[in-house]
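Right after this comes chain A.
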Amino acid sequence: MQYAKKLLDEVGIDNRRVEMFNMGASDAQKFTGAADEMTERARELGPNPLRAKKP
Partner candidate 1 sequence: MAKSFKEALESGKFVVTAEVGPPKGTDIEEMLHHIDLLKDKVDGLNVTDNQSSVMRLSSISVSHIIKEKGGEPILQMTCRDRNRLALESDLISANILGVDNVLCLTGDYITVGDHVEAMPVFDLDSVLLLKTVRLLESGKDSGGNELKGAAKFCAGAIVTPEANPIEPQLLKFEKKIKAGAEFFQTQAIYDLDNFKKFMKYARQFNVKILAGIVLLVSSGMAKYMNANVPGIFVPKDLIDEMAGAEKGKALEKGIEIAGRMIKTLKDENICDGVHIMAIGKEGKVPDILAAAGLA
Partner candidate 2 sequence: MIVADRKPLEQISSMIEGNNKILIVGCGECVSVCMVGGEKEVEILASQLRMAAGKEGKKIELGEATLERQCDKEYLELLKDKIENYDVVVSMACGAGVQFLAEMYDHKIVLPATNTRFIGVTEGEGIWTERCRACSDCVLAETGGICPVTICAKGLLNGPCGGTNDGKCEVDKQKDCAWTLIYNRLNKLGRLDSIREIFPAKKYNVQTRPGRRIHEAFKEKE
C-alpha cells in the first residue's frame, strides 16, 4: 500500500484516495466504517482529477 501511495504521489494524485483496510468477511461494522471513511475523504478531496478533465 505504501508503494502504491508513492506511485500516486509521483503522478501528483493525492494518495489518500487509496487505502487498504483489513477485516473479516462478515465484519459489517468495520466495512461500514471503512466505507464512511473513504466517502468522507472523497468529499474532502473532490472529484478525481482524471475524471474531472476527461477529454
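Selection rule: all candidates are chains of the complex that A comes from, given by their letters.
Assume contacts are C-beta pairs under 8 Å (C-beta built on N, C-alpha and C of every residue); 3 or more make two chains touch, one makes a residue touch a chain; residues count from 1.
None of the values given here were measured: they were computed from a predicted structure.
Q: Looking at chain A, find the partner in this complex that touches it; the options are 1 or 2.
A: Chain A touches candidate 2; the others do not touch it here.
Q: What residues of chain A sit close enough to touch candidate 2 in their complex?
A: It comes out as residues 7-8, 10-13, 49-50, 53-55.
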